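Excluded from the complex is one protein chain; the other protein chains are retained at their positions.
Let's look at chain A:
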Amino acid sequence: MQHPARRYAVIRAVRLAALGVATSLVASMAFAGLGHAEDLLAKVKAKGELTVGTELQFAPFDFIEDGKQAGMNKEIFAEIGKDLGVKVTFLDLPWPSVLPGLEAGKFDMVAGPATITKARMERYRFTSPIADATVAILKKKGDGSITKPQDIAGKKVGSGKATAQLAQLQEFAKTLSPEPTIQEYIDFSQSYADLGAGRIVAVANSLPNIAFLAKQKPDVFEVVEPPFGKPVYFGFIGTKAEDAKSLMDAVDKVIIAMKHDGRLAALQKKWFGTAMSTPDYVTEASF
């Protein structure tokens, strides 16, 4: 109780801080009211910045290397940013909050990428596909009991909860006898850990992801060729809103140009070890 003056200073500082928070709240509310339904591409260009929501836990597309974002997304978006003449800023969020964030207008589009499926196409606008997303099996290195996808019959396999990959695994499992037991994981890294620990014998995920993992840990994991799933593709995601159309068209133009001049193939080779052929547009998803 010896320093009343100091205590007043603290109280004053707290009052000031409270005022600051209140002011910024009001200011951001005012901002939100402006510029609604304005063309998204024009807005991005005016701001000089394209904000992209993603999750930095999706190697080889988006991950962390020495504390910095690395992967294929960053390199594709660098080309997109160059073409549009804007800076690209990524915002890292847990995947379940990425699509709600897009709909709440927190960012202009989503990297991901996500598998282009029928259900998702109804709600979102996908870009031209950037990679093959067909689902394949990952097994423990040297597991002789699994040499083709059908060998998972009657065994315990894992996949990610609420993913398009899981849906494909479930469909494939129905064709096998006896049916495999499917363990669902919140994220794929847990399923890889369980595969490494021997709690499950295989993980079903898109080929680019497990091929990258097997390349990173060649003495632990191995990919079972060929993929078992229906041919599907990975694309970036935007909204179907009328004001987002110009931006999505512009992004498509860059990706398709990259496909035709070999830049995309070079990136695929760098990150997946092999180039993949993808169509310019996916008008109807197979799954």
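Definition applied: a contact is a pair of C-beta atoms (placed from the backbone, for glycine too) under 8 Å apart; a residue touches a chain by one contact, two chains touch by 3 or more; residues count from 1.
Here, contacts and distances are computed from a predicted model.
Its record in UniProt calls the unshown chain "Amino acid ABC transporter permease", which is the match among "Acyl-CoA dehydrogenase", "ATP synthase subunit b", "Amino acid ABC transporter permease" or "Na+/H+ antiporter subunit B". Touch with the chain that is not drawn comes from one residue among A:D39, A:D143 or A:D187, which is A:D187. Residue in contact with the omitted chain (choice from A:V86, A:I200 or A:L213): A:L213. For the options A:P94, A:G154 or A:G273, the residue in contact with the chain missing from this view is A:P94. In the full complex, chain A makes contact with the omitted chain through residues 1, 4, 7, 11, 14, 17-18, 21, 24-25, 28-29, 31-33, 53, 56-59, 63-67, 70, 91-94, 97, 100-101, 103-106, 187-189, 192-193, 213, 216-217.
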